[in-house]
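Take this structure, written in structure tokens, and hold onto it; I'll ask about it next.
In this view, the complex is presented without one of its protein chains, the others remaining in place.
Read from first to last, the chains carry the letters A, B and C; within each, the first residue is number 1.
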Amino acid sequence: MAELTYRDAVAAGIAQEMARDESVVFLGEDIGAAGGVFKTTLGLLERFGPRRVRDTPISEQAIIGAAMGAAMTGLRPIAEIMFSDFFAVCWDMIANEIAKTRYMTAGQIALPLVIRTANGYGSRFGAQHSQSVENWAMAIPGLKVVAPSTPLDVKGLLAAAVRDPDPVIFFEHKGLYSTKGEVPDGEIVDRLGTAKVVRQGEDVTIVALAAMVPKSLQAAERLAAEDGISATVVDVRSLVPLDTKTIFEEVRKTGRLYTVEENPRLCGWGAEIASLVAEECFYDLDGPIVRITTPHVPLPAADLLEDNAVPTVDRIVETVRRNAG
Amino acid sequence: MAELTYRDAVAAGIAQEMARDESVVFLGEDIGAAGGVFKTTLGLLERFGPRRVRDTPISEQAIIGAAMGAAMTGLRPIAEIMFSDFFAVCWDMIANEIAKTRYMTAGQIALPLVIRTANGYGSRFGAQHSQSVENWAMAIPGLKVVAPSTPLDVKGLLAAAVRDPDPVIFFEHKGLYSTKGEVPDGEIVDRLGTAKVVRQGEDVTIVALAAMVPKSLQAAERLAAEDGISATVVDVRSLVPLDTKTIFEEVRKTGRLYTVEENPRLCGWGAEIASLVAEECFYDLDGPIVRITTPHVPLPAADLLEDNAVPTVDRIVETVRRNAG
Amino acid sequence: MDRATRLALYRSLVEIRVLEKRAYDLFLQNLVKGTSHLSLGQEAVAAGFAVAMRKDDYTFCTYRGHAHTLARGAPMVGVLGELMGRKCGLMGGKGGSMHLTSVEHGAMGSYAIVGAHLPVAAGAAWSAQVRGTDQVSVCFFGDGTTNIGAFHEALNLAAVWKLPVIFVCENNQYMEYTPIREVTAVANPAADRACAYGLEKILIDGNDADVVHRTARECIGKARDGGGPSLVEALTYRTSGHSRADPGKYRPVGELDDWLKKDPVVLYRVRLVGMGIEENALRDIERAVERAVDEATEAAKACPPSGVEVIEKDVWADGGSSWRN
Partner (left out) sequence: MDRATRLALYRSLVEIRVLEKRAYDLFLQNLVKGTSHLSLGQEAVAAGFAVAMRKDDYTFCTYRGHAHTLARGAPMVGVLGELMGRKCGLMGGKGGSMHLTSVEHGAMGSYAIVGAHLPVAAGAAWSAQVRGTDQVSVCFFGDGTTNIGAFHEALNLAAVWKLPVIFVCENNQYMEYTPIREVTAVANPAADRACAYGLEKILIDGNDADVVHRTARECIGKARDGGGPSLVEALTYRTSGHSRADPGKYRPVGELDDWLKKDPVVLYRVRLVGMGIEENALRDIERAVERAVDEATEAAKACPPSGVEVIEKDVWADGGSSWRN
């Protein structure tokens, strides 16, 4: 058992899979010699060599296209898109090509590949380098979508993503890179499509993702201490496939659902979960479903503004307090 | 009063605005000499000349970028993206540049522009030319989003979009281009952000958009005739701004909400409306909110498959019948 | 060039010609419901390359891909069946005319978003390089494609990584309806850009099957030997409209006639006869092809349409489309 940072867990996960399977290759901007702009891929070039670890030009369409062409011809590529905001410059490759090709070819073409990316707020980079775009990917049929919140989950879910026979979009949260957690030694492989109940409560159910998980946990502690409200917190982890079983079970127990979403409000992942619950757990609900999201605005750059645009612990506490009454 | 096709209403709307305002310019692929691949822009080049109506190379990033640069320096461009699926090749320009620039510059830069596009199923073009991507645009703060269902609305909302001081994404539905409707003579200017109650009922409320509006109306007639279920149908028309007032009012009257969405299920516009209703009209609901969508798959090409993938009148009728019981 | 190669080229030319005409007839009979983009007039490019390729080489092409798919050996009934939305279609009707794929024959997909497949073809070539096979990837696209971003990114990546890929621009003078010269900064949209990637300028007569074949052999040989990519511009003309609905009225008078004088099938036949190849041998080929196309047509017509049960199949490798548990 070792304590790893979320950042180091990325390299550990990639290394585990590259060591296991010769067909795993890795490409992206500044990922090799420089070890990644977030230092998430240190040591991989040295260990696996330039044949399997390739620095690319600033050509996101070529990066994703190359991964796609490689995946359909026998390799299992991992492609890095430096910031998830840059999905927008290669969205056709992701949403129209990779996501649809197996379907359009009636299964002739398989695309076992992973697209890793740094997602989310917290670095004061401004509106074009701070977005949470898990919902962009979730909206596209043909993509699996994962967003871990701990080092352990990073390593395990990354391994599962690499082994998965379908394209997986893997969202790493920039704001969590320096967080630490225990990660057992040896091979770790998790399962896609599974949520985790990270706190068990009785009064309300909070579902959260990535950086919103630790915030929700903090809010839950405060709600317990200050208001006597006992909250379940579910770490969704995987948006596609979605573990509706676990989510529904936890909502049914408490009768109240809150989503905590870093994305701007409209069409966030929480909207989907809310709509599922409003359809399938309607008669188990004791009150409105409440979504706590970033307002529907781009993210501002200044620290004070950025920190207060996304859901804060205070805002979660106040919203639940006001509504769960 | 004249009968116009939905297709002709596009050219009529553009012409009305170009005639009124010298600063309105129009660019896109095959829009000039050829009159548009859907013949939606016939006659504009002849009438307004090559200075204001420009055929472009197949360079969607350049098209949208040019519109953006022109909008911030005194023009009011209308850009055509031939199929909405191609938003993916210029998504950065739309979602990261145009949508965020006013905000990032604290209002220094205004972007009065319209992006028109042919959206939706029905032409047997397959997965890369048939998508309904209104939710892609709705998810991005800084974009207004419109999707008319009749020739009258096309002309009036297009005029409103051109006059709006903010970027508007204007979704025309391919499957509706040949439909006809009365359009009064003279200037027509509608208002963004307003839904229309197109059928008033008592038992259930169906909200729909674009090509799903006529289908919902047909379904409502059948429900009335076959089951004695009286359905309100709301044509949402504008996703951003969203007329929650009208939607909530109609949901409150019937206590039941159904969304009919052409998009694949996850994170569709209906999810957002469902979540809003589940939060703000919870105590007015008499039963689950039910979403009727295309399953979460890419669209198949063959006519039989395509027609049955998107919500059919049958499926709407059966779903409402089963649930409204 | 030996007799067998010449006859193989002729056979391929005739197959494409007859099949494309048949596709058009079937459209007129309303048996092909979607769009289709024919290669009439451009047959020599597909034939010349395909005959030079090894069975395990990869072909990537566009929506104008019947010719290339067929030339690699895909069954006619699969092609026609796909156009007609039948179970026997190459993809059971799910892909349609614009997405013909036959992985078994090295036809790695037809891509309908302009430019997208160039990076993918580069990726397949990269994969061959990494896996240490000497497979080559050949990527066909139109003149209009040279103005989109993905073209640029793919060419640069291929050149930097010295990938075994041949980019073949079929310059048929038009985009959809707009002449390429009106929207392109250089006279030869592909050849005049080789300089930007440190590649040799290769501009050939795309209507001469021998010239194409010779060029193909050279470029493929170079790529197989580790000499890196090539960019070939083949001058040609499509003698039918852009797609099924296009009467081609935007063409200057006489242009079509001039090009019909350079009909690649007729020219090649005349050449072979001139070289002393017996008319009989050619007529045998023609008859055999006619028969094959007739048989394929009947077989496709006799085949049932794809059933709705496939709509939710093959999004994932497990054969299904489930996004939840």
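We take it that contacts are C-beta pairs under 8 Å (C-beta built on N, C-alpha and C of every residue); 3 or more make two chains touch, one makes a residue touch a chain.
Just so you know, these numbers come straight off a predicted model, no measurement behind them.
Chemist: Touched by the hidden chain, which of the shown chains?
Modeler: A, B, C
Chemist: Looking at B:14, B:34 or B:68, which residue reaches the missing chain?
Modeler: B:68
Chemist: Check each of A:20, A:47 or A:124 against the chain that is not shown and name the one that touches it.
Modeler: Per the contact definition at the top, the residue touching the missing chain is A:124.
Chemist: Of the residues listed, B:114, B:240 or B:292, which one is in contact with the missing chain?
Modeler: Residue touching the absent chain, from the options given: B:240.
Chemist: Touching the absent chain in the whole complex: find that residue among A:8, A:29 or A:153.
Modeler: A:29
Chemist: Can you list, in ascending order, the subunit C residues touching the missing chain?
Modeler: Touching the missing chain: residues 147-153, 155-156, 159-160, 182-186, 192-193, 195-199.
Chemist: Take the complete complex as the reference. Which residues in subunit A touch the chain that isn't displayed?
Modeler: 29-30, 33-34, 37, 55-61, 85-86, 88-89, 123-129, 265-266, 295-298, 300-305, 308-309
Chemist: What does the interface between subunit B and the hidden chain look like in terms of residue numbers?
Modeler: 25, 51-52, 54, 56-57, 59-75, 77, 92-93, 96-97, 101-110, 112, 141-142, 165-166, 193, 240-245
Assume only the chains that are shown with their structure count from here on.
Chemist: Can you tell me which chain lies farthest from subunit A, using the average of the Cα atoms as each chain's centre?
Modeler: When every chain centre is compared against subunit A, the largest gap points to C.
Chemist: Return the distance between the CA-based centres of subunit A and subunit B, expressed in whole Å.
Modeler: 30
Chemist: Report the inter-centroid distance (CA atoms only) between subunit A and subunit C in whole Å.
Modeler: It comes to 39 Å between the two C-alpha centres.
Chemist: For subunit C, write out the residues touching at least two other chains, lowest number first.
Modeler: 94-95, 99, 111, 113, 116, 149-150, 310, 315, 321, 323
Chemist: Touching two or more other chains, which residues of subunit A qualify?
Modeler: Where subunit A meets two or more other chains at a single residue, that happens at 92, 96, 103-104, 141-142, 240.
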